[in-house]
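One structure below.
Missing here: one protein chain of the complex. Every other protein chain is in place.
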Amino acid sequence: MRKVSGLSRFNIASLAFGLAFLYLPILILVLYSFNASRLVTVWGGWSLRWYHEFFNDRAMIEAAWMSLRVAVASATIATLLGTLAAVALSRGERFRGRTLFSGMLYAPLVMPEVITGLSLLLLFVALNAERGFWTVTIAHTTLTMCFVAVVVQSRLGSLDRSLEEAAMDLGCDPVRAFVAVTLPLIAPAIVAGWMLAFTLSLDDLVIASFTTGPGSATLPIRIYSEVRLGVKPEINAICTLVIALIAVVIVIASLASKLSSSQGESAAPL
Amino acid sequence: MAEELPGTNVAAEPAGGDACPAAGQPLLRIEGVAKTFGTFRAVDGVSLDIKAGEFFALLGPSGCGKTTLLRMLAGFEAPDEGRILLGGKDIAQALPHERPINMMFQNYALFPHLSVRDNIAFGLKRAGMPRADIATRVAEMVALVKLEGLEKRKPDQLSGGQRQRVALARALARRPQLLLLDEPLAALDKKLRENTQAELMELQRRLGMTFIIVTHDQEEAMTMADRIGVMKSGKLAQVASPRELYEAPRSRWIAEFVGDVNLFDGETKLRDGHRLVIGTRDAGTLVVAEPREAVGTGKLAVAIRPEKVKLSRRGPVSEAGRETAINSLDGVIADICYLGGTTTYKVKLDTGGTLQASVANSARLDVDAYGLNQHVVAWFTPDDCVVLQS
């Protein structure tokens, strides 16, 4: 007899479709980045020609370097602030302004980026701040710390509170209990949060467009302006490199979180 | 060593050594402690003395406030009213890490990122104990709970019983004056639980420590504790030794909560020396021993434990006279429940009520057993009965 809760043919078909839909376009893109032909759609044999082209494109390289710096800086600040926010929300109980605080942290998660970008630009203009690396970094930090907060908060929420009580029972004051017990246990979530913040920053076009200044374009801004002009094989190569970079980050981070979760319990949700 | 800060009693030898209260004074005195959550009065004016070296059990149904009381002793909750005196010092408002009290948590709360050794050493490190001493103490603890060879394991690589031992060792490592155990055996299966009960008792006696255990399992409390405090709706209903609790429950609720019991409502008809004659609605007239504490003449209940009721085919097989000394009731077997060591019979009395009788299966063959609808005589002595105010 067929088990009701087992996999049906329909289940398998929809899974196969879903994965093909998600992965085929990216695979095709990676494949074509190694195409020798200038015509994007004609296969002219394997070649690294477009990678050469990219590495000789100074403007692109500069944009990529800018993006990387922004991503590392904003992810690091966002992880710090987001973790603090998560701790306050999940361990702070009730405090004045809590509702406003959690509202401010949840809103950017779904807020259209055009609004976040526009509002930050208006702030920077009013402050007469020179737009460039720091304004983009601040903008990205504001957005990504909310994601970090959610990831870390859900881990903190699922943590057994009696572990902290046990630490206090064994002689820790609350702060030391947090450092000795809670922090190592939420480390995988913090790592995942950093990773998420890093890729979100690397990915962002809209907010960066608003908050950056002339002469300091990020990689997505450069790619976007190229793509608007039409498909260029060089873009395939850049995209492949970005995918590779993100893959490396994911692998390193998941190794790190596995390492710390072999000391901890289950791995953090990505 | 006398100048130790509270919470750094690690070197105190042995448990409660230097902080031992003067003879006759209790180690722990709880005075009128109350705790309210919102409008719910979880603990409602509890007073209790616990002597050094005692194994005390807090017993009660879930929601009776026993866990809240324990958490107040550990410092996780602060009482709204009352005092908690440990060795004469009020610790009611002290933080958990400032108390020379340790707790074994219900689900053990072992730190999953630390090895067995580091879990046990955790509290010792906080107390600033020298490294070498920590190693010695940990080894001592590991040996005490028989976990040799597992020091490097992580909690998720241990069985339920092993985890329980780690939790115990961790709580004992600091040599607290008082060890609190919150449902320590609830997560173990029945066989393991019985073995562990015996080990815990043995350990407590050997270390001469004071244990307070919280449990909802009355058998567990009866087996292990020197004294039991039964809690109901935030109040202590009775504090007594296991035997006293079972044989002389102070109220109808306790009689029913602790073990099985037959209860018959009635009124005093006659007082005859040391005997009371009570007329019941369901079991006719019963003769019972007069209780130590005088009861009024109003409505009463007579309680008889099922194992005190004897059954026979004809009449009481006893040298005592049937009329005065023995209560004897006729009835038929209405239900039989075979439990291995004993069999519980439900007897439908001719007087209308139902009486449970628990009979030891002392013979392997069922020659002695009674059959359904068989006529029997159920009998018990006046001393087997407890009179309770209704």
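The chains carry the letters A and B, assigned in the order they are written, with residues numbered from 1 in each.
We take it that contacts are C-beta pairs under 8 Å (C-beta built on N, C-alpha and C of every residue); 3 or more make two chains touch, one makes a residue touch a chain.
Keep this in mind: contacts and distances are computed from a predicted model.
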Per UniProt record, name of the chain withheld from view ["ABC transporter permease", "Cell shape-determining protein MreC", "Copper chaperone PCu(A)C" or "siroheme decarboxylase"]: "ABC transporter permease"
Contact set of chain A toward the excluded chain (per top definition): 4-8, 10-12, 14-15, 17-19, 21-23, 25-26, 28-29, 32, 39-41, 80-82, 84-85, 87-95, 97, 101-116, 118-120, 122-123, 125-126, 138-139, 141-142, 145, 149-150, 153-154, 157-158, 161, 164-165, 168, 174-175, 177-178, 199, 202-203, 205-206, 209-210, 220, 223-224, 227-228, 231, 235-236, 239, 242-243, 246, 250, 270
Absent chain, residues of chain B that touch it: 71, 75-78, 93, 95-96
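As a working rule, only the chains that are shown with their structure count from here on.
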Distance from the mean Cα position of chain B to that of chain A, given in whole angstrom: 55
Complex contacts: residues of chain B adjacent to chain A: 7-8, 74-76, 95-97, 101-103, 105-107, 109-114, 122-123, 126-127, 154, 156, 170-171, 174
Of all residues in chain A, those that touch chain B in their complex: 160, 162-163, 165-173, 176, 180-181, 184-185, 260, 263-265
